[in-house]
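One structure is given here, and the rest of the page talks about it.
A single protein chain has been removed from this complex, and every other one stays in its place.
What follows is chain A.
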Amino acid sequence: MRLIVMTFITLLVAAITGFGSTWLALREQPPTGAVQLGQWRAWPSTGGPAIDPYARAIIQRSGALQLGTGEGVELVADLDSEGRPLSGDCVYDMTGPTPEARIWTLTATATGGKASGEPPSSLTSEGLLRGPGGALAIAIAATPEPGAWLRVPAGEPFRLTLRLYDSPTGFTTRPHVADQLTPVIRRRSCS
């Protein structure tokens, strides 16, 4: 009797911790291998042959085709400059150093990798409206803003993805990725 109960407890705990932790680890972003660049995060190993096992499992499960290291860099931000989750109820200003790249794109999507109901909105560095003195100034909001504006779904949390194509920030050419300067996302106001 004692052995049966112990076996039962063991198997129950194994199932809960094993499947639960796997589900948590593969639910969204790889839990390991992330590099923090200001407010942005990147997974440098993803674009090469030495890809992190979690990242590979996530990619293989979703059918994604990741960006190769020689193609560019993908940076993701979920939080504003004060660490609050990005929300479609608020207006944000993205300013700061322009990323080094031949061309870059900024995309707003729903969190969790899902697309929101509307087609995803994105901006590219080409033909982008600039602030005074050519500075980077993008308004991120659900309703139109003057200047460069990135539309986000109203009332929903969202994620920003900054993709730098053919960038000297490439993790192969610049090992000191942490030195890279990245734009800052500041909350202006909320409704």
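As a working rule, a residue touches a chain if its C-beta (ideal position, glycine included) is under 8 Å from a C-beta of that chain, and two chains touch if they have at least 3 such contacts; residues count from 1.
Throughout what follows, contacts and distances are computed from a predicted model.
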>> As a check of understanding, state which of "AMP-dependent synthetase and ligase", "Cytochrome c oxidase subunit 1", "Putative membrane protein" or "NADH-quinone oxidoreductase subunit M" is the UniProt name of the chain not shown.
In response: "Putative membrane protein"
> Which of these touches the unseen chain: A:22, A:143 or A:191?
Replying inline: A:22
>> Even though one chain is hidden, which residues of chain A still touch it in the full complex?
In response: 1-2, 5-7, 9-19, 21-22, 25-26, 46-49, 51, 53-54, 56-72, 74, 102-103, 105, 107, 109-110, 113-115, 119-122, 124-127, 161, 163, 165-166
